[in-house]
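And now, subunit A:
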Amino acid sequence: MSEPIGTSVPPRRPATPPIAVSATTTEVNKTGAWKYIRPVYHDRVAPCNQGCPAGVDVEGYMALLREGKIDEAAELLALEHPMPAVTGRVCNHPCESGCNRGHFDGAVAIHAVERMLGDRLLAAAPPAPAAPTRTERVAVVGSGPAGLACAYHLAAMGYPVDVLEREDRAGGMLRQGIPEYRLPRDVLDAQIRRIEASGVTIHTGVQVTEATLPEIRSRYSVIFFATGAYLGRLLGVEGEELPGVWQGLDFLRRVNAGLRPPLGERVAVIGGGNTAMDCARTALRLGARPIVVYRRTRDEMPAIAEEIEDAWREGVEFVFLAAPTAFRTADGLLSGVACARMKLADAGPDGRRRPVATGESLFVQADTVLLATGEDPELEPWPEEVVRGGAVAIDEWGETASPLVFAGGDVSGDERTVARALGAGKRAAIGIDRALRRRAGVATPDTSALRWGPTGAPSVARWRDADPVLRVAPLNEVVPFEDVNTAHFQLRPRNADRHAALDAAGAPFAEVNGGLGDDVALVEAGRCFNCGVCNECELCLIFCGDVAISHSHDGGRFDIDMNFCKGCGVCAAECPRGAISMTREGL
Partner candidate 1 sequence: MRKVIVGNHAVSWGVKLARAEVIAAYPITPQTQIVEELSEMCASGELKARFIKVESEHSAMAACVGASATGARAFTASSSQGLALMHEMLHWAGSGRLPIVMADVNRALGPGWNIWTDQTDSLAQRDTGWIQLYCETNQEVLDTTIMAFRLAEQVDLPVMVVLDAFFLSHTAEPVDIPDQELVDRFLPPRRARYKLDVDDPHSYGALVRPDDYMEMRWHLQDAMHDAVARFDGVETEWATLVGRSYGAVESYRTEDADIALVTSGTITSTARHVIDQHRENGEKIGLVKIKMFRPFPTDALRLALAGIDRVAVLDRNFSPGQGGIFAAELRSALYDLPAEDRPAIYGYVLGLGGRDVTPAVIDGIIDHVRMPGIPARADLWVGVKA
Partner candidate 2 sequence: MRELRIHGRGGQGAVIASKLLAAALFHEGRWVQSFPAFGVERRGAPVAAFVRIDEVPIRLRCEVTQPDDIIVLDPTLLTAVDITAGLKPGGSILINSEGLPGDFPALIGRFRVATVAAGEIAARNHLGSRTQPIVNTAILGAFAACSGLVGLESVCAAIEEDVPQHAEANVRAAREAAAAVQVGGLAAQEVSHV
């Protein structure tokens, strides 16, 4: 059987369309019915935010800088941080250690961006002081970073705060310990003036002792102790009492006070932390020839890497794997340090490799020795019940065993950095507010949602319900590098700080690190991945094959039309910053 061959030339126009086009709009095809997983926008936590011991919203201000909102970025920073111009210079920036960009082309130079914003705040008109809305008065003892942070955040909450400082100038370790070439005093002074302008009153020359404590307790509802750690540790070796063997911190305090103690030619600095680096570089600036004696190697030194680098570059000498065993004299004068030669054994409980003696010895000549192996807090006027293990014991929010007595910073045995002290001050401010509100019978917010990530410091803005950043379905988890889609970023190496050479003849204490400068700092901010936080880059919208994503009309960022989202996951895969995750449908 044959069938007719049909239309011949010229035929009718067939009903089939001329191209492969759907007869109806694709909207009738509810591809959403296919999905078994669906995308969800979640703002997560950038590793820098979790890494910051002071609880700063680093990613938040980077996102504002990307939009060109420099003033808003500076304000967001100031919300969580009383002294960015200081930490932009002296912080050990653990935020950068966590930065996901470090796995790509170098961590964002967050410290330099912070410094730019901090300097911008100092150049601007001071903020109007917060009007006191609370009747409870708070005394803060000590005007170092922990004390000033606590006072700053409490003042913002409406508390009248008095800071009591025993020295004649505020600043604590920032002024006593940190050399001018790292932290120019005009910057420090301006930063403290800005804190005062925000509503904090500082009383200098006021020493709180066991005798004066009861009177202070009667005048204030709460006391926060942030008295620091100023007692230099001894090594317990022969000759430590000899003239010429000094505590490094005492040496720094004298130089920072304007004195120029005679050092002789060779100065041995014992230790590998920031105090040791400060001592060595200060001695260098006074014309001496410093030698750092450290019992481990450069890799184990706890000092900030840039400080070690600067010391090295300026000509400080290092003797590694040497542990002092005795200080020696010749002709009645100090002649040097006898040391045991060490080697590195397996890692100890702190994770660092332990030094063990090899049996060999060496001798380091020195006219002066500066001990920089750590400091301990003065525990007067503390009652016995609040002291544990040589430091003041506190709970998560800074409260001691004595009710309404709070403490924090170096005095409580934290890792002794400026950022940690700032975080301790902030935690105590939240703790004090919480305690006082509870006493007044007021319900207090849940503290479990305050931290930046599972191990981060808290956000005081969140505690105050004053966080200006839109957060969509936030998840308190940190974005790992694997969740960053680097295909959407170009390699742009980290910008290096500008470093001035040591100028012994001219101004040896002039600031060494010049930062990046405003323009380069903004470029550097543009390197931020904005890990975990949607910045409306629109790649999800562009890549969605079902045109299911659109800009939100109800205050969010994007809406997904689940009638058409078929759960392919391309939005989550393409999201450069891990702000979209796929979840099981119906669960």
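Regarding selection, all candidates are chains of the complex that A comes from, given by their letters.
The rule is short, and it goes like this: contacts are C-beta pairs under 8 Å (C-beta built on N, C-alpha and C of every residue); 3 or more make two chains touch, one makes a residue touch a chain; residues count from 1.
Worth saying up front: this structure is predicted, and the values here are computed from it rather than measured.
When you check 1 or 2 against subunit A in this complex, the one that touches it is 1. Of all the residues in subunit A, the ones that touch candidate 1 in their complex are 10-11, 13-22, 24-27, 29, 547.
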